[in-house]
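Heads up, one of the protein chains got dropped from this complex, but the rest are sitting where they should.
This part shows chain A:
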C-alpha cells in the first residue's frame, strides 16, 4: 500500500513539474476568482508593499490564506507545485482513512483503489496543477470528514471552521458533521433507523465550532487590519461582483440578469443552497456521512464560484459507498454527460475567449450539460441511498415510490 501510494504521488509530482501547470494556471474552470493562484500572489504582493489587498477586487482569499502563504510560499514555481501535490496526497490519505473508519477495518484491498480514484481523478489533479487553492479546500474538507469519522470532535470542528473561512458555503455541512460526531461513520443505509442520540448533545459541539469560528474571525481581522476582508471574501459569494466564467450556474445567469432583479435572485440563489440541509439531514439521519456526501454534491452544483474540483470531490467520495452501486439507475448516462461536459467545457471556453470564433452561449450550454451531469449523479446517489434499504428486487415484484 505505502509503496503504491508513493508511486502515485511521485507520478503526480512528475506531472506537476512539467510545463503543463503554467498553461493551466489562469484557466477559469480550474481556478475561480476566489481560488486563483495569480490572485493569491497579487494579494501577497500588495500585502508586502503596504497596500490593503482587500481594498480592491483582485484578491478574494481569506486572511488566513494570506497570512499562511505570505510566510511560506516562495517566488519560484517548484515549491508551490510540490506543496500542492502534498495537499492532494494528504487528501488521498484522509480519504483512505475515512474508508477504513466507514468499513470499520484496519486495512483492505480497496485502500489503494480509493486513493487512486482521488489522485488520478482529472477534476482533482488539473486544479492542483493550476495551483488553485480549491485543492487546499478539498484537503481540508477530507480532513474534516476524516476527523469526524474517527470521532475526533475538536480537530474536525477546527478544520471545518478553517474551511468555512476559506469558502463560506462549506458551512452548510455543519449539521450533518455534528450528527456524524454523535453517531458512527459506518454504513446504515441498508437499515434506516431514527437518530438514537438526543439532539441536545449537539449544543456543546456547536458552541465549540462557534468558538473556533469567532477566534478565526478575530485572527483574520487582525491580519487584514479591519473588517474590509469580509466583503471581499464572503461577500463575493453573496453579491457575485466578479462574473468570470466558471463551470457553475451563477455567472451567466447574473451576467444576463436585469439590474433591478439582481438582488432578489442573488438572495434566492444563496437561500436555495441552504434549503437542502435540513431535508437531507432528516432523511439520512441514520447515516450522516452519506448526508454530508450528498450536501457536497449540492455544493458542487450550486456554489457561487465552483471549479472542477468541487464536483470532482463529490465523484471521488462516491468510492466510499460501494453498497449503493447496484442501485444506481443510470450511471452510464451520468458518466457520458460528464465526459461530454469535460471535453466541451475547455473547447468552448477557448473558442469564445481565446480565438473569438464562438460566443458565450456555447460555453454556457456546456456548463448546463455539466450541471445536468452533476445533478444526475446527485439524484442517482439520493435514489440509490434510499433504495438500498429495500434490498434486491424479486421476480414479479417491483420497487417504486408512491
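Heads up, the rule we're going with is that contacts are C-beta pairs under 8 Å (C-beta built on N, C-alpha and C of every residue); 3 or more make two chains touch, one makes a residue touch a chain; residues count from 1.
Everything below uses one rule, namely that contacts and distances are computed from a predicted model.
When the listed names "Glucose-induced degradation protein 4 homolog", "GPI transamidase component PIG-T", "AP-3 complex subunit delta" or "Sterol-4-alpha-carboxylate 3-dehydrogenase ERG26, decarboxylating" are checked against UniProt, the chain not shown comes out as "GPI transamidase component PIG-T". Residue A:44 is the one among A:8, A:44 or A:149 that touches the chain missing from this view.
Residue-wise, the contact with the chain that is not shown comes from A:244, picked out of A:22, A:154 or A:244. The missing chain lies against chain A, touching residues 26, 28, 38, 41-42, 44-46, 49, 51, 53, 55-59, 241-245, 249, 251-259, 272, 275-276, 279-280, 283, 301-302, 352-354, 356, 359-361, 364, 368, 371-372, 375, 378-379, 382-383, 386-387, 389-390, 396-402.
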